[in-house]
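Sending over a structure as structure tokens; questions will come in a sec.
Every protein chain of the complex appears in place save one, which is left out.
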Amino acid sequence: MAEKKTNRRDFLFTATYAVGAVGAGAVVWPMIDQMNPDASVKALASTEVDVSSVGPGKTITVLWRGKPVFIRRRTDKEIEEARSVKLEDLKHPEKDEDRAQNPEWLVMLGVCTHLGCVPLDQKGDYNGWFCPCHGSHYDTSGRIRKGPAPTNMEIPKYEFVNANTIKIG
Amino acid sequence: MKKFSRIIFLIILITCFQYNSNAAEKVEYLKTDWSFKGLFGKFDRASLQRGYQVYTEVCSSCHSMKYLSYRNLTEKGGPEFTEAEAKAIAASFEVKDGPNSDGDMFTRPGKLSDKFVMPYDNVKAAQSANGGAYPPDMSVLVKARGGGVDYIYSLLQGYEDPPIGITLDDGVYYNKFMYGNKIKMANQLSDGLVEYSDGTNATVEQMSKDVTTFLMWAAEPHLEARHKMGFKAIVYLIILTTLVYFSMKRIWSRVKTEV
Partner (left out) sequence: MSDHEYNPKSKFGKWFNDRLPLLTLANHLTDYPTPKNLNYWWTFGGILTFCLITQIVTGLVLAMHYIAHADMAFDSVEHIMRDVNYGWLIRYIHANGASMFFLAVYIHIFRSLFYGSYKAPREIIWIIGIIIYLLMMAAAFMGYVLPWGQMSFWGATVITNLFSAIPLVGEGIVTWLWGGYSVDNPTLTRFFTLHYLIPFLILGLVVLHIWALHVPGNNNPVGIDIKKPSKDTVPFHPYIVIKDGFALLMFMIVFAFFVFYTPNILGHADNYIEADPLVTPAHIVPEWYLLPFYAILRSVPDKLLGVIAMLSAIFILAALPWLDTSKIRSAVFRPLYRQFYWILVADVLILGYVGAMPAEGLYLLIARVATAYYFLHFLVILPVLGFKEKTLPLPISITEPVLGGSPNLAAAKNREGLKE
């Protein structure tokens, strides 16, 4: 009888603690989630860019989600360079065909994968980009060739809405 | 017993105050059944969509709604237009954007992320176009008026000929629900003014109700989420309170006293 009583008491206390803990967790979540991107930021997650005025060999930089996106209209020579590299020579092997939907247009996040600086256009040992912060060299496909950066520059989700308009995001 | 009589005395005192302060507002607003009132209150989706139509076709030529974006029209708990519908709505507005690379401002069709287009560039322009009176922004209008939805609903139907003895200046109208009865907005609604696509008969009463519902949502876009969460929270609290109550009884049973 006495034992039964103890058990029931234990159950009551355990249940109280458990239900209390669930509530505490539920209260904490809104306080954490409020720091995530809000509805107005999420709504701006895609942007459309008119590229009709970009000539061959020119790069434009647009802002997307607060970061620069490089849109480069590559010359035939650059495409040739990017496509002739052997995958074994690459630190982060990726085919140029997988990086550029349309070989003429390279759309990539202009953020060095080392520590987040913005690389300079048409600089470095591989005619692509060069990051001045810690000396990372990227090729004409934005792939890391030399320096501390671990991976190629990121390709955002994008699509050609029509021949002259690219939708990023 | 004494304790009880005191509590009753206090309750009477408080209710007297309550009664008095209500009596101070002499006007009785028109009543209608709002679907969003009560513990489980939700917006009437169709009414919100019709209300949006009334707002766009009637109100929006003078009243801005600067805190709303076209994307809000698709959000849960709102009019819930489909994304395609909302995109079409947004695209039907010309939005000022820029500057472009030449430094010029330009207009383009609206996007979901754009705010509702404002009828005037600024407050001064709005005033000068409306005889000096600024048509208030409608984003939080319902919350900014003491009578809330009942007041707005009544005001829209409260236009009358002024009683004998009251003369009105040009551009001033008589409304029995307006504070001081003089309003600078002319009567806007008349039966059949808009044509509802769902076939609802567009009476003044119906339009008033629809547009007021829409304004309520505009002011409290998370009302449905709030009601839902509130119910869960209170049920949860009652369960936990019960558990804690019995735990407390258990613990205090160790000492010879009452809690």
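Chains here go by letter, A and B, matching the order in which they are written, and residues are numbered from 1 within each.
In the analysis below, a contact is a pair of C-beta atoms (placed from the backbone, for glycine too) under 8 Å apart; a residue touches a chain by one contact, two chains touch by 3 or more.
Here the structure is a predicted model, which means the values were calculated and not measured.
Interface note for the absent chain: among A:D10, A:D38 or A:D76, the touching residue is A:D38.
Between the chain not shown and the residues B:L39, B:A84, B:M105 or B:I164, the one that touches is B:L39. Where chain A meets the chain that is not shown, the touching residues are 30-31, 33-36, 38-41.
On the side of chain B, touch with the chain left out of the figure occurs at residues 1-3, 6, 10, 13-14, 17, 21, 24, 39, 67, 72, 136, 139-140, 143-146, 148, 179, 219, 221-222, 226-227, 229-231, 233-234, 237-238, 240-241, 244-245, 247-248, 251-252, 255-259.
The definition used in the following text is that only the chains that are shown with their structure count from here on.
Annotation: 41 Å between the Cα-based centres of chain A and chain B.
Touching chain B in their complex are the following residues of chain A: 9, 12-13, 15-16, 19-20, 22-23, 26, 39-40, 43-44.
On the side of chain B, the complex with chain A involves touching residues 69, 71, 75, 112-113, 236-237, 239-240, 243-244, 246-247, 250.
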